[in-house]
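Shown below is the structure under consideration.
Note that one protein chain of the assembly has been removed; the remaining protein chains are unaltered in position.
Up next, subunit A:
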Amino acid sequence: MWKPDLTRDDVTPERIWLNRRRLIQALGAGSLAGALPFSAAAQEVLEPNTWEEITTYNNFYEFGTDKGDPVRYAGAMQTQPWTVKVDGLVDNPGDYDLTDLIGDLPTEERIYRFRCVEAWSMVIPWNGFELRALLEKVGVQDDANYVAFETAVLPEVMPGVRRPILDWPYREGLRMDEAMHPLTMLATGIYGRLIPNQNGAPMRLVVPWKYGFKSIKSIVRISLTAERPYATWEASNPREYGFYANVNPEVDHPRWSQASERVIGSGLFARRQDTLMFNGYADQVASLYEDMDLTVDF
């Protein structure tokens, strides 16, 4: 069915990308006007972002609204032990210890594009497993049409949840066919290391053809529902954030264009890159939305 176009061999060894960055920085500092062609090269080879880029530039409003807040504050979050409530229309509901829930699921590496609704993007080498594997393990009942997720709310360590920035807990959801899609994964690692707290430890969702806010972090609850579940950003501003939130260069955010994106890590003088339909995964997922008007169900 789905064949990954990127494999483990495509991960650039850390030593090499570090050298590459330094070279690019050195060149950039030396020639202001001549620095433009770098991003053109970046578009040809899909190169994962650095560990630093991936782990210091995060939207995790539970820890604050600044991109640097998560790395600043998330270290205080205890992720072991971690309990995940599985409930709703499942055969085996319960409060699971995370290790018991996913310990026997084999993890693999997936290099995905990551496109934020704020029109920036990264490439991230995730480690994890398909969400489908977990759902099959807990047993999805026939009348379940959606999967709902919830992030932890830990006021002692999360400065953001002490203020009504959003309607906590952060919640997101997927339609069943989206949840069962082989591209949809639960990530527990990045670059072969345990996923850092600021990126959603100990377990987060990754849906590469949707805007980043769908990929909910630090999951404490997974519910199978018949009705479409509450989604935090959709509820916060339904005109700007849709339930589907599929990456779509033709449907603009009311406040900015989604036609292009800034590639994080490409430097000060890099050009924007055209945003791809379904973030470049159209071949794999476009069929899920065939009968829908994507300007209405955005």
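Heads up, the rule we're going with is that a residue touches a chain if its C-beta (ideal position, glycine included) is under 8 Å from a C-beta of that chain, and two chains touch if they have at least 3 such contacts; residues count from 1.
Operating definition for what follows: contacts and distances are computed from a predicted model.
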Chain not present in the shown complex, as UniProt names it (candidates "Ferredoxin", "ATP phosphoribosyltransferase", "Protein-methionine-sulfoxide reductase heme-binding subunit MsrQ" or "Branched-chain amino acid ABC transporter permease"): "Protein-methionine-sulfoxide reductase heme-binding subunit MsrQ"
Which of A:72, A:85 or A:271 contacts the chain that the document leaves out: A:271
Selected from A:53, A:87 or A:108 as touching the chain missing from the view: A:53
For subunit A, residues in touch with the removed chain: 25, 28-29, 32, 49-50, 52-53, 56-57, 61, 65, 67-68, 118, 120, 163, 165-166, 236, 254-257, 259-260, 262, 264-265, 267-272
